[in-house]
Each structure stands twice: as structure tokens, then as C-alpha cells.
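All protein chains but one are shown at their positions in the complex.
Right, chain A next:
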Amino acid sequence: MVAVRVEEVLAAAEEQEAEKRRSVVVEKELELEFDLGNLLALDRNPPPAAQLRGVGPQREAQLLALARDNTQLLVAQLWELPAERAGGAGGPLVARLPEPTFRLPREKPPPRPKPPTRWEQFARLKGIRRRKRTSLVWDEQAKEWRRRWGYRRAGGDPARAWLAEVPAGADPEEDQFARLRREKRERVARNELNRLRNLARAHRAGAAVPAVPLHPTGHQSKEELSHVARVARVSTASLGRFQPRLPKEPAEPPSRSGGRKRRFEPLLGNLAAERSRQLELLKDMGSKKPVLDITRAVNKQLRQEEAEAAAAKGKKQSQRGKRGRRQ
């Protein structure tokens, strides 16, 4: 009984060893296509007919064998890549993968287009097309080309609009300048309201509408642009961790609260470091004091003059005293 057992054990061990040594070499009819940048191996060989039918442990075993063979081929390809030791002589062997060629499909569905705004619908109905405007306008009074809007724009000089005529049917007591200002304010407010309404409509329709537009609009401020740059940097597969900085971009430590919360030094932090920082601050503050103190110089001058005046008075008195005595 024991001998049989031992024989069985030995046979099993032998079989395992044979299997291990079995296929480093895999035979395939068609060569596989490899995209090592994505660690991808494409097998175009038609599977044997038996595999296509039904589920069962046999099928599982066949699929497993297929996967094992293909993985063996992929790994064999990986071993042929140029490799180097990372982190010095004793580090792990690292292969340098080539650029991926296979285009991966979208993870999320594509964004839906924005619904047209009221003006866009009207323009489409009437056939109105957008005319490109020139950026410079001829200013008749200044006799030169001026911007359409902005610094020193054509016709925007407030000193020019010194007269505001009372229109035909208006109240003569009304302040025309105030009316113009009010109307401008109302126009701006209406414009803003319509812009927000369009945004809300697009949002409700399910279009991908970011709060700050991510494409260049030409009207973005420095803060908006830096926000957009930050979003662009973080929109990679590793969330911007391995993204190199632009030449003049400052290195930003990642703030966990996203710039909302103030953070203070720990209460019982390194007291020696705190002390040295304060001494540095004191030195810095002390070095900024002006070398020549005006008031001190003035006081010194005054004292000098007083001393001279006192000395002169004393001399005069002694002289007068001598004269008196002589008489």
C-alpha cells in the first residue's frame, strides 16, 4: 500500500516537471499580432470547433490552455524588448515598452451636443450667417484706426459724450445721462441673464457643459486660464502625476481640500525650527531699516546749533561783564 502511494507521488511529480518544461515553444498557424505598448496580443487563429459548443469543464480547460499559450507568446515578446536595471546594479530588470499603436475605445459615451440657443434657432430660420468683424475701426474724429472695444476704443472717450439730447417724446426733467447709464446696465444684465439661461438649458439637455469653458474663447482671464491649464494637466490616465511642468509653470503642491481650507503649522511641531525661522524673520526685518535716520540727523543738527548758541551767549556775557567792571 505504502509503496503504491510512493509510486503515485513520484509519477505525479514527474508529470508536473514535464509540464513545466513543456511549452516555452508554442506552435500557431497564424502569427499573433502584438501591441506591446498596451501589452496586447491578438490571436487570429480560428478556434477548434469543439470549443465553440456549450459550457463545461472541458471547455474551461481548453480555454485555459489557449490563454496560457497566448500569454507565453506575449511574454516571449516582452523578453525581447530592450531592458535595463532600474535603480542601479541590484535593481529589478525593467523593459522599455514601445509606443502603443492600438486605439482603445471610449470609456464613457461621447458628450451630447448643446441645444441651439434662441438666437441660433432664429438665425437658422432666417438664414443669418455670422459675419467676421474687423478688430480695428476707423475713428473719424481722431482720424486713426482704433480698436472696436477696450483701451482707447473708437468713440469710447467719455469726454466726447458731453451732450445727451432729450429725445422727442421724453420728459424734459429727466436726466439723460442717468438714463443712458441705466439702459446700459439693463442691457448688460439682460445679456448675462440670457447667457446663464442658455447654459442652464444646455445643462438640462444633458450636454457636457463645464462651468468654466475649457476651450479658448479669447475672453478668459488669467485665473480662468490657469484653472483650465490645471484641469488639462490632471486629465491624464494617472491624474497628472507624471506630467512634466511647462517652462514657467510653478510647482504646486497638491492641496487636498482644493484650495478651500487654511492650514496651520502643527501645535507642538519642531520648536527649534520655529525659533530659527523667527530669528531669520527678525534679521530680515532688521536689515530693512534705513541707514540714515532723518529725524535723528535733524535732532543732532539742532543740538549742535543749540550748543554753539549757548557757547556764544556765554562768551558775550563774560565780555560784557568785563566791560562793566572796567567802567
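In this text, a residue touches a chain if its C-beta (ideal position, glycine included) is under 8 Å from a C-beta of that chain, and two chains touch if they have at least 3 such contacts; residues count from 1.
Here is the rule we go by: contacts and distances are computed from a predicted model.
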{"item": "Undisplayed chain, where the name is taken from the UniProt record, one of \"60S ribosome subunit biogenesis protein NIP7 homolog\", \"Dihydropyrimidinase-related protein 1\", \"Nuclear cap-binding protein complex subunit 1\" or \"Kynurenine--oxoglutarate transaminase 3\"", "value": "\"60S ribosome subunit biogenesis protein NIP7 homolog\""}
{"item": "Candidate in contact with the missing chain, chosen from A:Q16, A:N194, A:N299 or A:S318", "value": "A:N299"}
{"item": "Sole contact to the chain not displayed, among A:L104, A:A159 or A:L268", "value": "A:L268"}
{"item": "Residues of chain A (touch criterion as defined above) contacting the omitted chain", "value": "264-269, 271-272, 274-275, 278-279, 281-282, 285-286, 293, 295-296, 299, 302-303"}
